[in-house]
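A single protein chain has been omitted from the complex, and every remaining protein chain is retained in its original position.
Chain nomenclature is as follows: A and B, assigned in order of appearance, with residue numbering initiated at 1 for each chain independently.
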Amino acid sequence: MGLSLEFDAAHRLPNYDGKCARVHGHTYEVEVVLEGPVDDGSGFLMDFYDLKQILKSVLEELDHRDLNEILANPTAERIAEHIKAGLEDRLIATPAVLVSVKLWEGKNKWVMVE
Amino acid sequence: MGLSLEFDAAHRLPNYDGKCARVHGHTYEVEVVLEGPVDDGSGFLMDFYDLKQILKSVLEELDHRDLNEILANPTAERIAEHIKAGLEDRLIATPAVLVSVKLWEGKNKWVMVE
Partner (left out) sequence: MGLSLEFDAAHRLPNYDGKCARVHGHTYEVEVVLEGPVDDGSGFLMDFYDLKQILKSVLEELDHRDLNEILANPTAERIAEHIKAGLEDRLIATPAVLVSVKLWEGKNKWVMVE
């Protein structure tokens, strides 16, 4: 199953030789993919509502923030790894396994960590 | 190859403790993914038009219906499994193999059965 949410944040890439070294920002979209058994009683792996609350709680730290205050070099790859770590902590108590975190930086480019 | 279509249907989740137990509905999007050999003559695996007709014939049963008249507990997972079974019957006569059925319930959440 998958669920996506957006957040808006500023960042700059300190090691970058070009305009990404300047402060700018993006509307990021995050898609979380989980897998696991479908429960016979509920008929689903996990309630979409619960997954949304988990993802929102992870993104709370990043939304409308300066990502350079959280990560030294906030490339899409590093942000996605950071989100993945936060999700794994919160998914331990569930039967679902985290398969991947996909992060779009704008509309037509993305990274994925598995 | 993949092809997607939408359908609109009502459902409620009888085992759910919350507002999904009430009758509501969604615009569902279904994406079918097939794989197989590309035919030397036609230059494709299957005509997109033929795949669209097959998927439409499966969704005919579900579009503008109350899904609880078809499935006891019509969660996204159960609906996707139902669509997959209908597709497999209709794809037997083709060289294509069904890889997955992905079902979006609204815009930003989905399930996939393989």
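The rule is simple: a contact is a pair of C-beta atoms (placed from the backbone, for glycine too) under 8 Å apart; a residue touches a chain by one contact, two chains touch by 3 or more.
Since the structure is predicted, the reported quantities are computational estimates derived from the model, not experimental observations.
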Those residues of subunit A which, in the complete complex, touch the missing chain: 13, 15-16, 18, 20, 73, 75-78, 105, 108-112
Touching residues (missing chain, whole complex) on subunit B: 1-5, 38, 41-45, 47-49, 51-52
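Criterion: only the chains that are shown with their structure count from here on.
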Between subunit A and subunit B, centroid-to-centroid distance (C-alpha), Å: 27
